[in-house]
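In this view, the complex is presented without one of its protein chains, the others remaining in place.
First chain written, first letter: the chains are A and B, and each begins at residue 1.
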Amino acid sequence: MNAHSEMKVAAEVAAPASLGIVMNCQLEKVFYGDFLAVRNSVVPIEKNKITGFIGPSGCGKSTVLRSLNRMNDLIPIFRFEGKVTYHGQDIYDKKVDPVVVRRYIGMVFQQPNPFAMSIYDNVAFGLRLNGFKGDMDERVEKALHGAAIWNEVKDKLKNSGLSLSGGQQQRLCIARAIATEPDVLLMDEPCSALDPIATRRVEELMIELKEKYTIALVTHNMQQAMRVADTTAFFGVDISQGSRTGYLVEMGPTKKIFEEPEQQLTREYVRGEFS
Amino acid sequence: MDRGFRGIAWASAAFILVLVVYIIFEIGGKALPAMSQYGLGFLTSTTWNVQTEQFGILPQIWGTLYSSLLALILGGVFGIAIAIFLTQDFLHSGLAAVFRTIIEMLAAIPSVVFGLWGIYVLIPLLRPVADWLHGSLGFVPFFGTSLSGPGLAPAALVLAIMILPTVASISVDSLRQIPYKVKEAAYGMGTTRWEAILKVMLPTASSGILAALVLGFGRALGETMALAMLIGNANQISLSLFAPANTLAALLASSFPEAGPVEVRALMYAALALLAITLIVNAVGLAVMKFATRKFEAER
Partner (left out) sequence: MSVSGPTVESNMRDLIAASRPAPNLHRSPLELRALKSGILTALTWIGALLASVPLFSVIYELVVAGGSRLNWETLTALPPSAFETGGGFGNAIVGTLVMVGIATLISVPLGILAAVQLAILDPDSKLTHTVRFLAKVLTGFPSILAGVFVYAVMVVTMKTYSALAGGVALAVLMLPTVVLAAEQAMSMVPKKMKDAAYGIGCTRTQVILKVVLPTGAPGILTGVMLAVAGAAGNSAPLLFTALFSNYYMSSLTEPTASLAILIFNFSGMPYDNQIELAWAASLVLVLIVLVFNVLARLVGRQKY
């Protein structure tokens, strides 16, 4: 892509200039073993906005998202080259503890994954982990309110988190993630396992949540990106060298990406000309 | 042809049912004379004297439970530690395979060989330790006697080694059953590896691990040869780890071959007691395991 060098310069110039940028992902190369999964992508994440990641499958949008709080470290063959700055610190710096990173940068996953414990304990989990000493009940209630699930579960906080429906489980996971009041919330296709009604609730919730949190959202659903994302990053796949390598094609205000993108590739994708 | 084959298959399956019933019936039936003669006092009296025809198996029941419990504590701790070690990304796959092979080989070593090893390697090794413990901490009931040779400590140690593979392999299975997304959730919340293990993985696998412990305990209760060689066959009840003791299985092994008709009847009663204890423990373990599996099915 001939736009790479320009794009990189633009973002590096833009990033420090903007005080609104909480995180800046300056990814050079991401490998799984010998396989180059993503290359040259600069993705700034703005404060109190929802940044949507879209693109065809295999474009690395999930990989990029999971690089933002070092979730990919769980995969032994994963290797990241580049920088992800968070409040000016590179989270891939040798001295940085990924465990601490994940406490500031929370995550909600594709599949709802509550722990096999009560609803209350699920939400209190992160607080207990951090040795929270204050009023636990209050914080749990606040988080459940925040995730718009309080009314549904307030009478059965002792029940297993696994007893809830899929949509409720996902909101419980959001409550669990926001209970510790992280700075940034990463959401990896959080609605892909949900039905349309549950999806709408979670989308409304995301828009409420951005008042307090910064959100990065991977979605396979372009309508969803249009509905909730303030900024959209479009990733493409390069299959030229016999392997599939993802990269950032274009990033900008959602309206612009969907209505007047600069890149031909983006235009084709958002018009549904290829997927 | 088709019907004949299906008939044979049905009969083979039914045979297993018949076999279990027959085993219980046969051992129970042969124990009946002794049961009516000695009654429940058999389970609570402590003498085993062929001359006076006085028989009681309380020391053997005590020894069986005590040695198995000690083995369970040791084998359980190490077995679960190894299960964690093998499943929670401590090792590269190559090294994990080496450790898995070690555990599998441990399971393959015959009981008598462990007995022989216990007599000629473990006991000489334990003796100075035991003497030192008895000498300096003799007031503690567990160290109340010195180790004169065979005794509870070497028996329980070997027993622990023998049940370790059982505990480890069932625990490994139940830890492996946990969906990857649960692990992701834990790390995503900012747990350290051990917080993920202790606060999420082990509680999630808890019923499977409990089943592993119960089944390991069941295995320890019935283990015979190594114990007959190492425990000292002394019909006494002592808390001391270094005192000789006896177990039901060891009693059967050492007394049966030379027993006369009167003693055989008493031994059949003892066998029935062992059968009852192990059947109950194993059934409980399997029920717990079934419950564990169900929990995961509901989750998915």
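By our rule, a residue touches a chain if its C-beta (ideal position, glycine included) is under 8 Å from a C-beta of that chain, and two chains touch if they have at least 3 such contacts.
Nothing here was measured: the structure is a model prediction, and the numbers come from that model.
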Can you list, in ascending order, the chain A residues touching the missing chain? 3, 6-7, 10-11, 14-15, 17-21, 44, 46-49, 86-89, 91, 93, 95-97, 99-101, 104, 183, 231, 250-253, 256, 262
Absent chain, residues of chain B that touch it: 1-2, 5-6, 8-17, 19-20, 22-23, 26-27, 30, 77-78, 81-82, 84-85, 90, 99-100, 102-106, 108-117, 119-121, 161, 164, 169, 172-173, 192-195, 215, 218-219, 221-225, 228-229, 249, 252-253, 256-257, 267-268, 271, 274-275, 278-279, 281-283, 285-286
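By definition in this document, only the chains that are shown with their structure count from here on.
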With centres defined as the mean C-alpha position, give me the chain A-chain B separation in Å. 49
Once bound in the complex, which stretches of chain A touch chain B? 69, 71, 74, 76, 99-103, 106-107, 109, 111, 113-117, 125-126, 129-130, 162, 173, 176-177, 180
Chain B residues touching chain A in their complex are 89, 92, 179, 181-192, 195, 199-200, 203-204, 295, 298-299
